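I'd like to ask some things about the structure below.
Coming up: chain A.
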Amino acid sequence: MTALLPYLPILIILSSLLPGLIIFSLKETQIKLRTWLNMLGVTVKLIFVWLMWRAVKAGQEVTFSLPFLPGADLVLHGDALSLLFVILSSILWLATTIYAIGYLEGSPLRSRFFGYFSLCVSATVGLALSGNLVTFLLFYELLTLATFPLVVHRGTAQSLAAAKRYLGYTLGGGVLLMFGVALLHMLTQSPDFTPGGYLLPLVASDRALLQLAFVLLIAGLGVKAALLPLHGWLPQAMVAPAPVSALLHAVAVVKAGAFGIIRVVYDVFGVQSIQQLNVATPLMLLAALTILYGSWRALAQQDIKKRLAYSTISQVSYVTLGVAMLGPLAAVGALVHLVHQGVMKITLFFCAGNYAETLGIHDIRELNGVGKRMPLTSLAFTVGALGMIGIPPTAGFISKWYLGLGAAEVDQGWLIGVFVLSGLLNAAYFLPVVYRIWFTQQRLPWPHPQQLSKKLETHWMLLSPPLFTMLLVLLMGLFASTDISPLSWSELIVEREFSYD
Partner candidate 1 sequence: MSLALGLVIIPLLAALLMLLWPRLARGLQLAAALLCTILATMLLQLVQQEGSQQLFIGGWNPLLAIRWQADSVTALLLLLSAVLHLLVSGYALAVQQRDKLAAAFWPLSSLLLASLQALWLSRDLFNLYVCLELLGMVAVALVTLSGDKAMRPALHYLLFSLFASLCYLLGVALLYGAYGALDLPLLQGQLQANSLTAAALVLITLGLMLKAAWWPLHLWLPAAHAAAPAPVSALLSALVVKGPLFILVLVWTTLAPAAFLNVAAYAFLVCALGALLLAGVAALRTPYSKTLVAYSTVAQLGYAMLALALMLSFNLPVFTAALWLFVMAHALAKAACFLSIGEMQQTLGVKKVAQLKGASQTMPLAMFAFAVAGGSLIGLPPSGGFLAKWVMLLGLWQAQQYFLLLVLLVATLVSAAYIFRVVVLAFDRAEPTAPDFSPQLLPQWLALLPALAVWAMAFFSMPLLAILQQELS
Partner candidate 2 sequence: MLSLYVYFTLATLLIGFGAYGVWRGPELLRRILALNIMGAGIFLLMVTLAYRPVLQGEPADSVLHALVLTGLVVAVSATAFALALLGRILQKGKA
Partner candidate 3 sequence: MGLLLFDLVLATVVLLLAGTAIFSRNLTHAVMLFMAFGVMMALAWARLAAPDLALAEAAIGAGLTGALCFTALVRQPAALDSKVATSLLPICFVALITAALLFSVWQIPVSPNPALSHEVSVALPQSGVAHPVTAVLLNFRSWDTLLELLVLLLALLGAQQAQSSLTLYAGWSLSLSWSRLLSPLIILLTGYLLWRGAAAPGGAFQAGALLASGLVVLRLNQQLTWLSWQNPWVRLAALSGLLVFVLTGLFSLLWSSSRLWLEWPTAYAGAVILGIESFATLAIAVTLTLLVVGEPTEERADA
């Protein structure tokens, strides 16, 4: 067992990479084999993740490294923070895979889709496990490359345009990140991520360069995290199939950016250097602005997925904001929101996809009375929406609570104002939808109804994932104080991050 331990990180990546590569070579008609491979990959990955979780919880270091660049090996490292992201993406991958199999039933080019889908998750997990900046950069770019075919998958003029824009933003961001990483590498090589950062000795001598590096890194990561001026790709990328949107928004892309910001702030620069460099406040302002802007724009969208997209822009910046506050409580809020937002947003996207796939509904105004036709889906949607607003006992409440506490802790009272305002806006764009679903009568016939199941409201593969994630949203909220909740895990991480001295 212990002999396996150092190889766990690479095994976790390979468990989705290898099935992905095999799936590429499959014929369109080999559906069974493809499904089987997908499921095998997920299961194996979950087993490996569980093993790693046990090890990390027991305080063991799990590191795998390959020689790569001089001064920067390819390091895969399992610590508490990376595990948080790994677990999130593995579990949500399971849900999304099932969902995608149901969603794409009968559509062409599925081998290509599932191949890239697996590559995408491999890249995300690799990114989570990256042990230094160079490795992170590598997986960050691979993630761009793996998600691009998914965004463009439908092959319509609209998705081509969206994919071009997506590439323009993300490759640009990738280049900025690369420049920043190279700058830091020139200054100190690329050591492993260390709690508390490794740049403190340089703050006095290379202040300006470090500030520049911070700006470059945040700009590069901000593209994926959809920070304010760099968010333009996200609403357009909505043309992708629903499982892709779900994955992009909840797990892979935006979270990769947010996760990167966490890593850069805590494990590369460290709280102390950030404070001395005076770079946290601009980031905080930017994040706050993005939160309000995203919510405000979401209000005006009539397309369900577009509204969810702007909501994502807003919600992901909670994570950034929590990181930028530099206080332990805010950090807990940020980390736990990373998980909670992922689960809630994926629920919402699954539901939106169900509406579109079963009844052909894309517009909010067509949702009238859908609660009667699709009660389970609508229930999941409602729970997700309530979570987004931050109503107890959902998971969203927990994270917002901690973020508010964090703001008070670092004496940034105005941020609480931001949270309240954003919460109100969230309510303003989610509650009317919920109202329409449950409390209004159907006026028009469904745009494009399909009979996907005899007994259930829709195909079971489409129905079970949102129910599963809905359950998670509730459980994470209700059992937040138990040992295995994301909250206590986040507290563990923060304890390790902030107690380095």
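The rule is short, and it goes like this: a contact is a pair of C-beta atoms (placed from the backbone, for glycine too) under 8 Å apart; a residue touches a chain by one contact, two chains touch by 3 or more; residues count from 1.
How were these picked? Simply put, all candidates are chains of the complex that A comes from, given by their letters.
None of the values given here were measured: they were computed from a predicted structure.
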| In-complex contact partner of chain A, selected from candidates 1, 2 or 3 | 1
| message | Show me the residue ranges of chain A that touch candidate 1 in the complex, using the header's touch definition. | response | 24, 66-70, 74, 109, 112, 134, 137-138, 141-142, 145, 149, 152-157, 160, 163-164, 167-168, 171-172, 174-176, 178-179, 182-183, 185-186
